[in-house]
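For this depiction, one protein chain was excluded, whereas all remaining protein chains were kept in their positions.
Right, chain A next:
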């Protein structure tokens, strides 16, 4: 579904990705783990058209996507839940959700998707007319995911959804992401919280200073001593 070949991206003179290769098959849940500054967010920004890569190739469902705007990418079925910035604080929950489906003309299906999103995140149903900024951090993250779902993406990318959330909420989020995946969405999850990410991923990539240093199934990487030492905080879990 998504093929990335020899991707190089840079911010001016600072190269953030040095020839990254990554593939995602339809229905997979893939995770990319790595420390701060490893190039994880850059990878997502490049995939969704916000950052233009220096060289390399990105194909989504067989078609090259480099040069397409983020608006075009959303319309062709790639949605991103960005890191940290979650919701439009002054718009209501409902308006935030509607923005996720802004380009869609199939109004009946949009309504059905809204219902589905509200079933997945019941807390949002209670807060529909409240401003997005009045939600708690965890609720805002759920709103951001629900908004991304409103564009009915075939590939859903999440950038550090667990950032700054309480462990119980992170667990809940992990379950929801897994459910979305089982429901048919292909997932690309970028995380620093490696344990949660590796548990729910089919396959995983380790990114370090802009290069893929390891790849394998989630379980393989969970058991890998080097990954354990660098990303799982030794033997004790979080």
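Quick note on the criterion: contacts are C-beta pairs under 8 Å (C-beta built on N, C-alpha and C of every residue); 3 or more make two chains touch, one makes a residue touch a chain; residues count from 1.
By our rule, contacts and distances are computed from a predicted model.
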Protein name as given in UniProt for the chain not displayed, "Anti-sigma factor", "Thiolase C-terminal domain-containing protein", "Assimilatory nitrate reductase (NADH) beta subunit" or "Amino acid/amide ABC transporter membrane protein 2 (HAAT family)": "Amino acid/amide ABC transporter membrane protein 2 (HAAT family)"
Chain not shown: contacting residue from A:3, A:28 or A:98: A:98
Residue among A:1, A:33, A:58 or A:79 that touches the chain left out of view: A:79
Residue, one of A:70, A:172 or A:213, that touches the chain absent here: A:70
Residues belonging to chain A that touch the chain removed from view: 48, 50, 69-71, 73-75, 79-80, 82, 85-91, 95, 98-100, 102-103, 147-148, 151
